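Once you've had a glance at the structure underneath, I'll fire off some questions.
One chain of protein is taken out of this complex; the other chains stay put.
== chain A ==
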Amino acid sequence: MTTTTAPTTATARRLPGPLALGLERARYEVRVFFRERDAVVFIFAYPVIMMGIFAAVFGQDGATVPAGDVEIPFAQYFLPGMIATGVMLSSFQALAIAISVERDEGGLKRLRGTPLPASAFFVGKIGQVLGTGLAQTAILLVFAATAFDVPMPSDVSTWATFAWVYLLGTAAGAVCGVAFSSVPRSGRSASAVVTPIVLILQFISGVFFAWDSLPSWMQQVASVFPLRWLVEGMQAVFLPPQVTGDAELVTTALVLGAWLVGGLVVGARSFRWRRRDDG
């Protein structure tokens, strides 16, 4: 190793821009994500597997779900819930666990010792969440359309609804995941703390059951959390228009927006680069 550049020119050279670094981080994060076998199975493949099992078991012999005044095939009825679950897993669950583990292992502290700006770190995380999440949703849609003949929306405005619900849900899930990453006491306990939360939300938010069959107290509890409204928003895209009205879509926007803002405030205040026991 030789030092060929004088320090004056070294410091005069421009630091790499945060956006370029964010993209570099995103590339790195996506590559590493797909090497963590359990994360890929539990976060990436889970909605597809569950979709297959539920549609195959409950949808036998053309069984349908009554929703409002229409009868909907099981696979079609479950698809919005599985998409919503996928969004929660790839944003909230993936980030809450990954950041918790990285903090515990010293990875965040290492990055803090480099000139990598915090903004680039988060751009990288967002890129990873969007990249893996969109790929997962695409696989789920293709699977539902080909294996279970679930009809896909054909007009632009419905896909526009899909886009904003998807992005708002992902953003809310991601910031809440960052905020929640400080809760597990160690990286080892992270997935044991985070996974049940998402699982319970799935049960009470009508992902596995028809929403109308849930007791009303459970519906009220679920209505506080974003997953129920993410399901509602996706139902507006993939179920007949009678099932979800515009009023529900407005509430979806408001609740997801509130969790986004709340998650940002809490996450920005609670985020730490170092472990709790590290002074």
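Note that in this section contacts are C-beta pairs under 8 Å (C-beta built on N, C-alpha and C of every residue); 3 or more make two chains touch, one makes a residue touch a chain; residues count from 1.
In the analysis below, contacts and distances are computed from a predicted model.
With the options "YdbS-like PH domain-containing protein", "ABC transporter", "cytochrome-c oxidase" or "Putative membrane protein" in hand, the undepicted chain maps to the protein name "ABC transporter" (source: UniProt).
Here one chain is not drawn; of A:G62, A:G113 or A:P215, the residue touching it is A:G113. Although one chain is hidden here, its contacts on chain A can still be listed: residues 1-3, 5, 7, 9-11, 13-16, 21, 24, 28, 31-32, 35-36, 102, 105-107, 109-110, 112-117, 273-274, 279.
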